[in-house]
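Here the complex is missing a single protein chain, while all its other protein chains stay put.
To keep things simple, chains are lettered A, B, C, D and E as they appear, and every chain counts its residues starting from 1.
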Amino acid sequence: MQVTTFGEIMLRLTVPGNQKFVQTDWFHANYGGAEANVAVSLALLGDQATFITKLPNNILGDTVIQKLNEFGVDTNRIVRGGKRLGLYFLQPGAGVRSSKVIYDRNDSAFAASKDGDYHWDELLDGTDYFYISGITPALSEELQATLLSAVKFCQDHSIKVIYDANFRGKLWTADEANTFNSKILPFVDICLVNDEDLENAFGLKAFDNRNHQAIHEKDSFKQSLEELTTNYPNIKLVASILRNIYSAQKSDWQAILLTDHKFYESSTYNMQVVPEVAAGDAFGAAIVHGVLNNFKPQFQVDYAIAAATLKLTIPGDFNLSRDSEIRDAMTR
Amino acid sequence: MQVTTFGEIMLRLTVPGNQKFVQTDWFHANYGGAEANVAVSLALLGDQATFITKLPNNILGDTVIQKLNEFGVDTNRIVRGGKRLGLYFLQPGAGVRSSKVIYDRNDSAFAASKDGDYHWDELLDGTDYFYISGITPALSEELQATLLSAVKFCQDHSIKVIYDANFRGKLWTADEANTFNSKILPFVDICLVNDEDLENAFGLKAFDNRNHQAIHEKDSFKQSLEELTTNYPNIKLVASILRNIYSAQKSDWQAILLTDHKFYESSTYNMQVVPEVAAGDAFGAAIVHGVLNNFKPQFQVDYAIAAATLKLTIPGDFNLSRDSEIRDAMTR
Amino acid sequence: MQVTTFGEIMLRLTVPGNQKFVQTDWFHANYGGAEANVAVSLALLGDQATFITKLPNNILGDTVIQKLNEFGVDTNRIVRGGKRLGLYFLQPGAGVRSSKVIYDRNDSAFAASKDGDYHWDELLDGTDYFYISGITPALSEELQATLLSAVKFCQDHSIKVIYDANFRGKLWTADEANTFNSKILPFVDICLVNDEDLENAFGLKAFDNRNHQAIHEKDSFKQSLEELTTNYPNIKLVASILRNIYSAQKSDWQAILLTDHKFYESSTYNMQVVPEVAAGDAFGAAIVHGVLNNFKPQFQVDYAIAAATLKLTIPGDFNLSRDSEIRDAMTR
Amino acid sequence: MQVTTFGEIMLRLTVPGNQKFVQTDWFHANYGGAEANVAVSLALLGDQATFITKLPNNILGDTVIQKLNEFGVDTNRIVRGGKRLGLYFLQPGAGVRSSKVIYDRNDSAFAASKDGDYHWDELLDGTDYFYISGITPALSEELQATLLSAVKFCQDHSIKVIYDANFRGKLWTADEANTFNSKILPFVDICLVNDEDLENAFGLKAFDNRNHQAIHEKDSFKQSLEELTTNYPNIKLVASILRNIYSAQKSDWQAILLTDHKFYESSTYNMQVVPEVAAGDAFGAAIVHGVLNNFKPQFQVDYAIAAATLKLTIPGDFNLSRDSEIRDAMTR
Amino acid sequence: MQVTTFGEIMLRLTVPGNQKFVQTDWFHANYGGAEANVAVSLALLGDQATFITKLPNNILGDTVIQKLNEFGVDTNRIVRGGKRLGLYFLQPGAGVRSSKVIYDRNDSAFAASKDGDYHWDELLDGTDYFYISGITPALSEELQATLLSAVKFCQDHSIKVIYDANFRGKLWTADEANTFNSKILPFVDICLVNDEDLENAFGLKAFDNRNHQAIHEKDSFKQSLEELTTNYPNIKLVASILRNIYSAQKSDWQAILLTDHKFYESSTYNMQVVPEVAAGDAFGAAIVHGVLNNFKPQFQVDYAIAAATLKLTIPGDFNLSRDSEIRDAMTR
Partner (left out) sequence: MQVTTFGEIMLRLTVPGNQKFVQTDWFHANYGGAEANVAVSLALLGDQATFITKLPNNILGDTVIQKLNEFGVDTNRIVRGGKRLGLYFLQPGAGVRSSKVIYDRNDSAFAASKDGDYHWDELLDGTDYFYISGITPALSEELQATLLSAVKFCQDHSIKVIYDANFRGKLWTADEANTFNSKILPFVDICLVNDEDLENAFGLKAFDNRNHQAIHEKDSFKQSLEELTTNYPNIKLVASILRNIYSAQKSDWQAILLTDHKFYESSTYNMQVVPEVAAGDAFGAAIVHGVLNNFKPQFQVDYAIAAATLKLTIPGDFNLSRDSEIRDAMTR
């Protein structure tokens, strides 16, 4: 079984040690992106994972490839060319202080890539699963067209499509997301849609006025997930992370999984300090790992929420956890 | 509207990373002092701020000036001369471990400065507000005399005086503070006096035996603030931070403001880890910023407590927050 | 009064900053071991402390000795020789992530040392107390024999023996520990046995199925301590740390002390983040310091739990606290 | 006397410690650009210096302004707007290894700025000298037009123009540079043109086949400088750095100055390791400082080469040297 | 064309920043070993490279594999098992101060590995070149036997053998080396033997009493190389680095290559500071890269010495240079 993920990977430049931009002489550098993160997770879990993107033909592009190779991701299908590597600056928040992000990705090799850059028959040759997220269509109309042609190719070649809603309010509006998603959802086999994405990405009423209290709103959330699978019966499995966020220091995390008309709920994790990112990608990868390895649904959702919370303890965007570590975290 | 602050700025040498003095090969260096911190805050909030002090005529003195220039403080009226820059060593506390401070400021350029060093007619020419704190009179009798001649000058030239009680038990006794404060309070227009300073600095009974529980003691605290404004009707506005301190990791923070016989209370912030210092100075600066910009009292006190808690997330002594960031913190 | 401790000291190589092994280019290095830690604590508290071990005749061995000298431990009786310094790699845990240890100590100078390496008549000449722990007999049968010959020497020369149970499940089984401990306990004057060690090391039923809830199980724990002193009336004092561990971020700590058929309990400390190690050694050292200085039992147990919790705030294995700092922590 | 400089300032992200891109997790960050560097030098030397550029309206733009304020540069005339801050990545060379630069400045706020962004009557109001370099016209034709309209304004308002040839082969060709320079040179009062720039920027034969041996080629170089001042009699002063570069570790540096038909030569400095950049900007600033302060030509050229070599000892792009330090370096 | 290298890879723990062991709290960690270094070089140069070793079944073993994957080395044939990863501590020298190494590799997984651990028919299936060095036979007699059985397998299957003499005086004597080398040389196709290895490893008189002056002794050195190829006519190519070492800061480096009875000499590089290691491995890899790609002998030796001197500028054991960078260094 072989999984291919497709999306952008960027350089993240992070202000260290609670400082503000004006205080720092140093940026911590790491490379990440939702779909690349998923490929790394799968490779470390022992699955065969290929990552496809477009990277500039310079040393930074080479560096990204080496970082992915380190973890066993197949990088041989990456397209090279374009002007620059997308990047963003992050000044993490602390206490009452919000985090600040300065995106600098507009004309990156990937964001400016064209449908013609991707020859899906070659790129997807031999793959079994195709993993994409709602970040890519938010980057350009060209990439929307590319994604649609890719999922059509998948439908024609019995490649399963996994779609993580991953709504990004800084890249497009909820309306734009709805419009595109209604075109792609008919092709999706497995759907990942975390708490606040459900309303924004799919236009389904998830919550009843209580912001950041998704676990408390689990009933209405489930109802909408059922509606989703009724509308798109091609979707055989949906999984979501729900969070009650009390403060930057305190939140509860629970996952639910819907398959074959039945819901499975993980236990709830009480999180205290959450400095790191990309838990959703770790979750998505773990769900896919479960699919590839025929996990029972209850085990699958328990495994995936453990992978997500484990990611929050690891610096960088990649979930460097191995299978034994996720199973260990499930028992704590 | 132009604000002038006057006081000492020192080099702080901090032991990093939870270490003890004997473990470290490195000290983190930053420059700060209550009144300089206020000037930096105001300059970053867009107000015109001048800082006056006396600095030695060496590279460390030059460095202090550059650090203040960075944030837009007017440093042209700083007096140069004297023997050395005041400094102190800080080994921050952790858990049950107290922080340790070794002051090394005795014969600093400022602490040893003389009344004759300061020509108030030139130094305060064109200013509208004069900001001082209870640290300066604690340094020497000479500086007490200097302060009194300065506030008299202010009274004669319609410059408003802002006084932060800022009691420092390592520098003088409560009795000495009382004696001096009874001389200066008749000249004060705006008074800042945080929880534990009220009894020590002004000899007014603030609490009823419950240490570090100022919010629980709010009623008696308010009563004493009323007494203060009755005794000194020249004081048109008083603002205070009150804290319930449960442990090094847990405290509640609330601010109150008294003006025109009416109290205004901010919402209460639950703070979890408070590694950084100088919240009081950020609070004072925000109160002054409100005065300069005609904030309504309720907004002013809400704004100021947000500025104070925001400071606690920022390394160093300066509150590097801009207006938009304080307003953002008010909504979290 | 002179105390001699005997055991292994190793190099600890720690992955910094929440990283995983594969992420780091740096290891933090420090030297520590239960019995060396005790010697350092005692020397810093003003007692005369000698540490005995066997160290390789290379620069790392020299370095260990200098590190101990720094704190005033007498290192003149350390035996030199053997192949290498024992070491271990530590990747600390975080949140749901367990810590990982890779021990690399098998053929260290100490672990491979022989009974003939230690001439107890010379090594213990002039000492009043001999401090050992259950780590040493877990390393080899040869070291078991060495320890037994040492405590016999103590018995013959009126040297008091202090034994910290310190069960290490990675080094031997509970059965093996029981067998050895039944041989050494008849020689012990003061016994330290922290919560989970009691069942493992001595085979005494301590808890009633509630793991990591030792304070809640205090009654059954006390009963077993009484049984211990009944079985071995030579044991004049037993002290234990009990912990309720709720999560990696939250635990309660309390100490109890049994002497002359009476129990003394310390107040309970609520600990929030516990990144550092070797609290048990700090506790043991503080108990011994109390014995040497005739502390009253209630003060002794309060002092020792303060020393233990203080250690948790200090990087490295050594408790760098001085007497005044422990007394300060007792009041917080 | 007031000097205004105009050009781009960028974020430099440098790989630390001899590493290659793929090895580093950190980038050192500093801000610099030829004309900004000159403004900082002048402000630190006590002259009045204003820097004009266009910066994006985000935190990175704010940070640049604070960094300039720190050294006393007037930043009040900086234009805000545009998409992003220009940046570049630098992997410094070592031994036989070349340095690698990845420019990422194409659509920066400054590079994409329009003639209409700069209102020269307001921006140059009150200035005496206008300092520009050959980097700006290499960025766009729009900026060429802007520069020409600016120098015409200067001619009309008796503002002296200083032009540093600063040829950048990665930004335009020698032919393009020649074409533009022949348009701007008629407006120039003071010209800076370092060794290899002379041929590239002005199309004047400087060397006789001996690359990187400018001091050995001093005669032909001088001849061309005379030709330059003959062709453009408006140029009253020309100054140049000449270098014999033997290896990355070894070079000789000498400066010459031509004014009133007479050449002045500095002594020659033997440089051993030259890790840092922006010596040419330090040189240009020192020449301007000499003009503003009526230095005698011989002293001026000696002072300027000392400033240049001093810069090479200082990390970052700014020459943080003060007057006394340059004079001290002249005597070593 | 596929190359397999076989040998030990260890963890190197280096004292940073000119410190001594007793001064440092940190060790820099990197992984390297002669034959692994060669595999990394080849993979980065675009050749197919497989590395075979035996690694312990723990996280450190996994980490080594990931570090090799990062650069594209095939790690799928690595044998797992054994007790520990070999490691060594390095305190680099400076000026008159020698470097200090503490080896801690005795019972590593590789050093203790047995002939039966390596099934050469599977491990070498499909390979064209087999690269080994004189370090491996110095580790144990068992590994000597293993190597001899491997090269016999190569002879039988037309796999070319490359042997780097790499004499290590701390691991065995010159006599022991001679004895083993006389057994393996009849199987060798390409031989690498750097200056001081020639006498020690092969017992051929290379120098005439002038230590560390190999370039000055080039004639006698060449004579012995001719003798080597006369004695072992199976050796079709020999390459050597010769160095005149004047001081820690100053040395000359030249390479010679003997093939088909003809010598080719590179130009000489004057090296100034040489902090880094593993130049010989970079040289060997570049020679092999030349063989795989049919470089002409003169170009091959020029290319290889450039690769070696380039390695000296790169931290760690791996030569992270790509082909374009080596060609660039050849022109400097």
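As a working rule, contacts are C-beta pairs under 8 Å (C-beta built on N, C-alpha and C of every residue); 3 or more make two chains touch, one makes a residue touch a chain.
Please read all numbers here as calculations on a predicted model, not as lab measurements.
Residue in contact with the omitted chain (choice from C:51, C:71, C:89 or C:187): C:71. Seen across the whole complex, the unshown chain contacts chain E at 17-20, 22-23, 93-98, 247, 249. Within chain D, the residues in touch with the undisplayed chain are 70, 269-273, 306, 309-310, 312-316, 320, 325, 328-329, 332. Listed here are the chain C residues that touch the chain not shown: 66-67, 69-72.
To be clear about the criterion, only the chains that are shown with their structure count from here on.
Contact with two or more other chains is made by residues 25, 66-67, 70 of chain E.
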